[in-house]
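All protein chains but one are shown at their positions in the complex.
By written order: A and B. Residues from 1 in each chain.
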Amino acid sequence: MSTNGFRLPHGGLPHGRLIDRGREISFTFDGRAYQGYHGDTLASALLANGVRVVGRSFKYHRPRGIYGLGSEEPSALVRLRTGARGEPNIRATQVELYDGLVAHSQNNWPSLRWDISSALGLFARFLPAGFYYKTFMWPGKLWPHYENIIRHMAGMGRSPEGLDPDRYEKRHAQCDVLVIGGGPAGLAAALAAAESGQQVWLADEGAQLGGASQGMRGDEGDEAVRKTIATLESLDNVTLLRRTTVFGKYDGQLYGLVERAGDHLASPAIGRPRQILWQLRTKQAVLASGAIERPLIFANNDRPGVMLTTAALGYLRAYAVRPGRRAVIVTNNDSAYEAVRILREGGVEVAAILDHRHMTEQRALPGTETLYNHAVIDTAGRRGLTSVSIARLDVNGDAVPGSERRINCDLLCLSGGFTPSVHLYSQAGGKLTFREDIQSLVPTSQVPGMTVAGAATGNFIPNTAPPIALGRSRRKQFIDLQNDVTAGDVELAAREGYRSVEHVKRYTTLGMGTDQGKTSNLNGIAVLAAALDKPLADVGLTTYRPPYTPVTIGTLAGRDVGTFLAPTRRTPMQACHEQAGAAFVPAGLWQRPHYYPRPGEAMADAVNREVLAVRQNVGIVDVSTLGRIDLHGPDVAEFLNRIYINGFKTLVVGMCRYGVMLRDDGMIFDDGTVARMAESHYIMTTTTANAGPVMAHLEYYLQVVWPDLRVHLTSITDQWAVVAVAGPRARELLDSLDSDVEFANQALPFMAWRGGHIGGIPAQVFRISFSGELAYEIAVGADHGRALWEMLLAAGEAFDVAPYGTEALTTLRTEKGHFVMGPEADGRATADDIGLAAMLSSKKDFVGRRSLRLPGLLPKGRLNLVGLVPADGTSAIPPGAILLDRAVAGPGMDKAGHVATSVFSPSLDKPIALAMVRNGRQRLDQPLWAHSPLDNRIVPVTITGPIFIDPQGERLRA
Amino acid sequence: MSHYSLANLVRHGLTGHRGWKPAWRDPAPQAGYDAIIVGGGGHGLASAYYLAKNHGLNNIAVLEKGWLGGGNTGRNTTIVRSNYLLDANAHFYEHGMKLWEGLSRDLNFNVMFSQRGVINLAHSKGQLETFRRRGNAMRLNGIDAELLDRDAVATLVPGMDVSANSRFPVEGGLLQPRGGTARHDAVAWGYARAADRRGVDIIQNCEVTGIRRDQSGVTGVETSRGFIASKRIGLAVAGHSTQLAAMAGLRLPIESHVLQAMVSEPVKPVLDTVVTFGAAHLYVSQSDKGELVMGGDIDGYNSFAQRGNLPVIEHVAACLLALFPQFSRLRILRTWGGIMDMTMDGSPIIGTTPVPGLFLNGGWCYGGFKATPASGWVFAHTMATGQPHALNADLNLNRFHQGRVLDEKGAGPYPWLH
Partner (left out) sequence: MLLIPCPHCGPRAQTEFSYGGDANVARPPAPEDADGGTWVDYLYLRDNAKGGHDELWQHIFGCRRWLRVGRDVVSHEITSCTELAESGA
């Protein structure tokens, strides 16, 4: 492969421990083909190929290169892969190279090399932090256009497109000790815990354990680490998760982890997920997440070729890549001197090491100029670093005039000290204290269940000098490379009164990029502290928010995608409905038949036909979705008496009763029927939507309020299949079946129930009606539902039976004036509102009764359930219309009410509606206007009673 | 010369922006004020601004425990809308909408109010009918609303999955075209700067630790910076309203809950509308910076911790992918939590209290950010006159005792269901 001389030859040095030179890999970047090795990251491979500019910055579109080694990388963001697997904003430093990898640069047009928007740099002086708050206000109507431009300038990469072909999984696990970070400290902690017999999990974001300093410990150190890894791998009580980021700490000692199980491959292995969201509960966590090197701040410190020293060393030792040919190192601590040796050993010429500190002890480094009291004051190089300008510092840290000079180099290593990675500790509520000697915030409080180890504690970090005071520079001194936030921006914020560190973050966007400010936050605070003339310790720190590194949305969703977003509940007869070609409608988690169109039949025609079938012959409807609750115990009657507004003590075995229940605030909560099955056994039905809430409501009152009542509840919704057979010929149809149940009026009168068999199937038959017709609800074991349905259809052929759906059901109940939860009783309706005052028992207390005496719940002035008919007898009443007393709407006009349910009644051959109207029951026969401005309709209507069909109830008792 | 304008931006640009004055002063508290507002978030600052602007009071202090705008003003999903069903809410929020429409110019601070439309998706015929009722009520209340069918939704939000194959296929939606988003922090800053210019003392890092009262009413507040006297004290500390009210011996029908929000990594413009999912709780928009800004339900248990747990985040992610499967490979950059005042009926409480001189502005549930201007407007009126404004007359604390709750969802006295 071509090396451009950046890849070190295989030789005597221990360089390139992470790469396998035996496995060459081809990849492309911006369409150009390159070669790398297995084990390379995209970043190391690009550097090996001499590619320096990999992206353009967010705001000024400045060329940017590779700056870090891992998840701290602020700049080298690329679009990875193509098509439906394409993703934006991927850090090149964390992408493991695979054969055929395709990456593109982002945020540039027409090309990375020639980016038109970089011309923005010319106007940069007019675009300081928050410039948009100060302009674009006049004229107001132009703001949308300005905004559109701003939006297109912002935004980094392009959104993914298409259906993600990959699969994501979620897994849950528990352990005794979770070790976060697989560097020397984490490995040692894991080993110690494992040896004491605990279940240990260790997670590290890298492909290889060993930590950021791998390859830099020298042979002996590396060997020790390798041995520890081998031991851990051999232990049964240890689970090692590589490529796994612990991104968040949650309650109950739960940690969120993302394992990138397939990202190092062109596509995940067949049957394997791309990523796994682990939710791991642990008794104890060891945070060994290390520390991240800080850059230094000076003019034009963002050019490709400017790099963290640890990153430069990492590329050199771990990947055998020279990050440059001629380097300058700038530092304020001792760690950089070892770097000089390592760089030189790897064949990088180190022209100079500049140390901010005033020191007297001279460290002889032949061949490298050692300059104390010196700093970089500027850099040059249009598309990559070519030289740095340096100057001597006076005692105040300002450049001494006349001391400036230039050093040619293509690599500038920044060594500004280290910041412990304490994100998870802070998420867990841990407090940080500023340590002067290392110029960092370090953990100092106890967090239950968490121990901090290694460099994350602030130990092992070299003594570091405070940042030097910055000279005023017109040139940009970047703090946050990703969001193009400069020292000048932070100073401006401080000048304008944004003095809280949170204000500065929000005003300048410092640290709000996809790197979450890993390299910029502390420097930002330092600049702010200087601007405010306050000690750094007093400035504070912005809150660490999860995730530690961005988490794929697909991973968070896991398998809850597509039709798995929520479970789909199916009744036992669902297959019959599907075969019959039913159109379905969602009802909560259920899919219910909406109507059963015959070939060529429109919805309205089908619904009318179904309604008329019920009114004239017989229809069957699947009502298995209604909630069904079994109540046992000696106190059930008393319990029901307290729960429902009407009395239940007189309900005898063999009979059913309709009931309405309220919440304690007096509003209708649900309705349904209760059948007394035996002396101390009842079955309650609820509405479909409230099956769960009613169960919880009953349990609440039983367990919390009246624990002395002896009642046992069981939800039996899923155990039963229920069919309502309704229509004047319902009895004929049932009589034609092989059954030991007597369906005659005397044997099974309205509101009675009987047990028996139908077609050999054990069944319960309830004589109840929602449609207003002669009707029976037949309940059989869920397994028999399909047989029952098919039996009814087959036998019903002789009676022109029609299966009907929820739409016909709605029409039927509207004709009959039955309210339902939702349209009429919308959680704001009292029993009196709905016209059920007569049901309110005066002989007993019940849930919600006391509230009915609150002034706002007294009947006067409330909305009442009424019927509406169009004044002209033919115009459809717009659903959802608002009712006014006038044909012409005016501002501030009081509303008379609203249309709750509007249908066409085929039985009456005209449109009808149920409505809630203020004092409506006192307003029968009065005119109103149904206003539907949404579709520009105003329909004059007349108020009627809510019952349109058979007000005496003769049909259902027939 | 700190007027904000393009001309001044250019002028200051030529001198390195060294001439900009602080957006607000940093005054020391005086011994007493004509009115004190506790809470330097959007609501408190807006109240102070309108007290000064509309009612001529300028001896006012806003006391903020931490940094201004540091509460829910800086933690929300920035949505502005007035698409309410109940009249009291509708009129109130619509007044706010009108204020939003002129806010940047009124404050001379661009709050980046973006009227990109807010659409509530419906996933069944029944839901669409519920939306019809709300949309018609809105229109009759003078609020813009449009009912969209599936095709119109698809046109409005290209890239959204409106196919019949999804778990909850989109049937249509209710659009409020004038709804949208605003830059949340800028709202606090803009009001702060404008209030400061009218002489309001904004005092940060000043925690109220007690409310002093005698027989006639409140007399002042104890703070971490000493006692400050005033016979008129307004609480605008949503999230902690119960804590502050308790200092005056008041119990409130409010629980504090944590509501999480999150943003994705920034991407180029891909979503031009604020979308709410109708089959579960999700609202999503794209910020001007390019991040998808999302939220869902409250975590569902009392909390004063500004952080939440994974189930809500997982659910929000799943709901997002139900509408936009293509965002599967996008990544969540940041999640956070804010503490909500959840009232027992889901509507805010803004008005007088049984304690003379003590006024309450809280209980904002999910709706606080969009209410900021209207809330400030009517709270200023209430504090200045001692009487509620017509727009907050129904939003009073007494409504619970009257049985005249404003239960927009009809969910009952269970704050976690609103």
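One rule holds in what follows: a residue touches a chain if its C-beta (ideal position, glycine included) is under 8 Å from a C-beta of that chain, and two chains touch if they have at least 3 such contacts.
What you see is a predicted model; the values in this text were computed from it and never measured.
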Among A:152, A:341 or A:850, residue touching the chain not depicted: A:850
Residue in contact with the excluded chain [from A:664, A:735, A:790 or A:885]: A:664
Option touching the unshown chain, where B:253, B:266, B:296 or B:367 are the choices: B:253
Which of A:380, A:400 or A:705 contacts the chain that the document leaves out: A:705
Contact set of subunit A toward the excluded chain (per top definition): 250-254, 279, 281, 429, 448, 664-665, 692, 696, 699-700, 703-705, 707, 845, 849-851, 853-854
Absent-chain interface as seen on subunit B, which is shown: 240, 242-243, 251-256, 300-305, 309-311, 344, 400-401, 403, 413-416
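Following the convention adopted for this analysis, only the chains that are shown with their structure count from here on.
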Whole-Å gap separating subunit A and subunit B, where each centre is the average of the chain's CA atoms: 21
Subunit B-touching residues of subunit A, taken from the complex the two chains share: 58, 85-89, 125-126, 128, 131-138, 140, 143-144, 147-148, 150-152, 154-164, 166, 168, 170, 248, 250-251, 254, 256, 277, 279, 427, 472, 474, 488, 492, 495-500, 502-503, 506-507, 509, 512, 514, 516, 543, 545-547, 550-554, 556-558, 560-566, 568, 585-587, 594, 663-667, 669, 822-823, 826-828, 851, 854-857, 878-882, 884, 889, 891, 893, 895, 898-899, 931-935
For the subunit B and subunit A complex, residues of the former touching the latter: 4-6, 8-10, 13-14, 16-18, 20-26, 66-70, 74, 87, 101-102, 104-105, 108-115, 123-126, 129-137, 139-140, 142, 145-147, 165-168, 183, 185-186, 189-190, 204, 264-270, 279-280, 286, 288-290, 306-307, 309-310, 313-322, 325-336, 399, 401-405, 407, 409-413
